[in-house]
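Here the complex is missing a single protein chain, while all its other protein chains stay put.
Here is subunit A:
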Amino acid sequence: MKGRTLVRHGKEGLKNIGRNGWMSFASISAVTVMLMVVGVFLLLILNLNHFLESVEEDVEVRVYIDLTATEQEQEELRNDLEQLDHVESITYLSKDEGLDQLIDSLGEDNREVFESLRDENPLNDAFILRATDPQLTEQVALQAEELNDIDRVDYGKQVVDQLFKVTNVMRTMGIVLVLGLMFTAMFLISNTIKLTIVARQKEIQIMKLVGATNGFIRWPFFIEGILLGVIGSIIPLALVTGGYYYVYNNYASRLSLDFAELLPASPLSLQVSLILLAIGVFVGVWGSLTSVRKFLKV
């Protein structure tokens, strides 16, 4: 296509948006609302996934050794554990180290209370197992329970399962909401473009009579669709990236004390922005092309 023609199509596309101001506004708003929701959900889900992944990596099986076990029995237990399937590593955690960890995790305020336990440590010595894959943790734990000289076996699987349920619900909700909104946006856009086609019906008729190709006739509407999508994505892009930078800069350090870290704002906002823009353009183009098709039948 010649440059001059492209300029012409661009101008026509812009003119079309102006020609049906309110419908264009409605389409753009629909795209905006849809992309806002998509953006927020995307950020939430990506972070939740990231959080879950880091939690999963921390999933370990604690095999508490029976208090009566002799050193030799402990050694045998270690050998047995090494024989289990899917065990990646085994670390020994003496009850003193265990207490240190416990005290550290409880914070300064309670330090004194627990320091008093040093003389009469109620904890067991333990082996800490890591599965080759976090998903196999449960299997490893169940095998370990069968062995001798064991007080009890602990693992955080239930917590992880619970979390997975939450994310799955969120993901499904998000997808349903986003699809519904996408559909609305497409519907509005295709209606808007239908109006511009009606406004230009005579022109299109003449274009067809004098031998303009369908591609040529379609171009302005294609561009109109892209523009509706792009304009609709400006506000969500600004708010979602801006908002995330704000949250990341102001709360990330505070949150990371207790939880896993937020995903860094710098590549994430760009990625999410690109996704939002792509969805906006896709919805715009799809909406426009579906409405043009019917009018171009020869």
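Definition applied: a contact is a pair of C-beta atoms (placed from the backbone, for glycine too) under 8 Å apart; a residue touches a chain by one contact, two chains touch by 3 or more; residues count from 1.
Keep this in mind: contacts and distances are computed from a predicted model.
Q: Unshown chain, UniProt name, "ABC transporter permease", "Cell division ATP-binding protein FtsE", "Stage 0 sporulation protein KD" or "Cytochrome P450"?
A: Going by its UniProt entry, the chain not pictured is "Cell division ATP-binding protein FtsE".
Q: Please identify which residue in A:Gln83, A:Thr172 or A:Gln205 touches the non-displayed chain.
A: Hidden-chain contact among the options goes to A:Gln205.
Q: For subunit A, which residues lie in contact with the unshown chain of the complex?
A: Touching the missing chain: residues 1-2, 4-5, 8, 202-203, 205-214, 216-217, 298.
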